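Complex shown without one protein chain; remaining protein chains in place.
Showing chain A:
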Amino acid sequence: MPVPKPMERKQAAYSNLDERYAIQGEKYQGQQYSHIYFTRLRHMRNLLHALVPSLKPLLPVTTVLGLEEGKDCILVGTLYKHMKLKPSILDEYAKERSAIPLVKPHNFMHPDDHLILEDESGRVTLAGAIPTAAFVTGVVVALHGKETSAGNFLVEDVLEAGLPPQTALSSAAEDKYVVFVSGLSVGSDTFNPLQFQLLIDHVTGHLGDENEQSIASNIVRVVVAGNSVHISPRFVNGQTVASKDQSRIAEPIKELDIMLTQLVASLPVDMMPGCHDPANFSLPQQPLHRCLFSGASTYNTFSSCSNPHQFELDSVQFLGTSGQNIDDLYKYSDAKDKLEFMERTLRWRHLAPTAPNSLGCYPYTDKDPFLVESCPHVYFVGNQDKYETRLLEGPEKQKVRLISIPRFSESGAAVMQWSQAQPNLCLIASLQPGPSSTISNCQLEMLFDFGPAGHIPHNRNGKEERTDEIRL
C-alpha cells in the first residue's frame, strides 16, 4: 500500500496592527467625549479640504457662522441626526408616558428625523438633497448648498471622503486560505459541540480524503470574530450566585478553551472579543485575557486580539470587527443590506461613526482610532444574520472584499477567504452534521466560488456543477 505523503500546512507572514486600539497607555482624567469629535472633525476636515477643490473648484468653503444667505458655498462639519424614537434616559422621568412605546423597536428611524450639521462655530439644520435615512450622527461630510431665508441650509450635493488609498497587492504564486468564524456561542442553547468539532477537525486536516486535506493544508489562519462564549444571563444580572453555581459560570470558557487548544495546536488563531464575551463593553474592546485560555495560551499560535482587529498576512491588509459597529448603523439608518453599511463606513473613512453617540467608546483626548487611514484589502464583520460578500471597487483602483460572517451557532457556516493575489475568490464551507452517522467523510458543501470571470459555480475538480455532497 503506498504511504501517503505528509502534507505541510502553508505559512504566511503575519503582522498584527492592533497598537492603535490599545487602551493600556491611556489615562482617564475625567474628560468627556468632545475631544474625540474634535479630533475626528479636524482630521476629516483636512481630508475634505484637500478633496473639495478638485470636485467643486470655484466654491468658497465657510464655517457655519460665516454663512451668508443665498450664497453658494461648501460647509464641512459633523452630522447630527435628530431622531424622535431614539431612546433617551430622560424618557423615564417624563410626566406623560403614553406617547413612548414600552417595547423598543429594533430600528429607531422615523419619517420626521432630520439632519443637522455642526462645526466648532455653530449648527445649522439641513434640508434638500441629502438622504436622511442613509446618514447617522458622527459622520463628517462636506456639503454644497446655500442658506435659505428660513435659516436652514439647502443641500445640493454631498461630498464624502471616499475610499482611502490602498497599497497595491503583489501577485503570489500559491493559494492560501483564511477561515473566519464568529458567534460560536459556547454555552448557549443553540451551541452544538458536534458542529464546532467538525469545523476543528476539518481545519486541522483530520477529516476527509486527500482533496479535503489539501484544502485544509492551505489554511494559514483562523480568525474568530467575537461572541465565542455565552454566559447565562442569570449569573450576570447582579444577584448573588449560589456557591454550587459558581463553578458553572466559567464552564463555557473552559469548554471553549479545550476546543481551541485542538485548533491552536495546528494553526495560528486570532481571537477577537464580541459583545457577549468577557471583555470591556466600550469599543475598542481589549484583547481577552490569557488567563481565560489556560490551555490555548500556552501555544504561541494563539493570539488574543482587540476588536476592531487589523492585521496583515503576506502584505494583504485585513480589517474587521465583531459586528457592533454595523449593528448600530442598522439601528439608526437604512440600507438594502449589511454590506452597504460596510461600504458606507469605508466611504466615510470611519469604522464606527456612531461611536460615542450610541455605541460605547473610550473617551480619547488626542486621537480617534476608528478612522480608516488606508483601505484594507479584506473588510470583515462578524455576528451577522447571513453570509454575504461583495467586491467593492474604488475610483483609484482600490479593491476591497467585503465579508459579512454569519453566526456559527445558528448557521453552522464559517467563511474561507482565499487571501492571495485574487482576493475576489471566496469559498464558503458549511459544516452540518447530517442524519446518517458514518464518520468517514465530512460534508463539505461548496456553495459559491466567485471566479474572476463571474459567478460560475464549479467544484474542486473543475467541472461546472453545483457541489459534491458527501454526507456525514
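The criterion applied here is as follows: a contact is a pair of C-beta atoms (placed from the backbone, for glycine too) under 8 Å apart; a residue touches a chain by one contact, two chains touch by 3 or more; residues count from 1.
Criterion: contacts and distances are computed from a predicted model.
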Undisplayed chain, where the name is taken from the UniProt record, one of "Delta DNA polymerase", "Neuroguidin isoform X1", "Proteasome subunit beta" or "Large ribosomal subunit protein mL43": "Delta DNA polymerase"
Touch criterion as defined above, residue of A:42, A:84, A:110 or A:386 at the omitted chain: A:42
Which of A:65, A:129 or A:236 contacts the chain that the document leaves out: A:65
Touching the absent chain when the full complex is considered, from A:121, A:170, A:190 or A:298: A:121
Chain A residues that touch the omitted chain in the full complex: 28-32, 34-35, 38-39, 42-43, 46, 49, 60-63, 65-66, 120-121, 363, 365-366
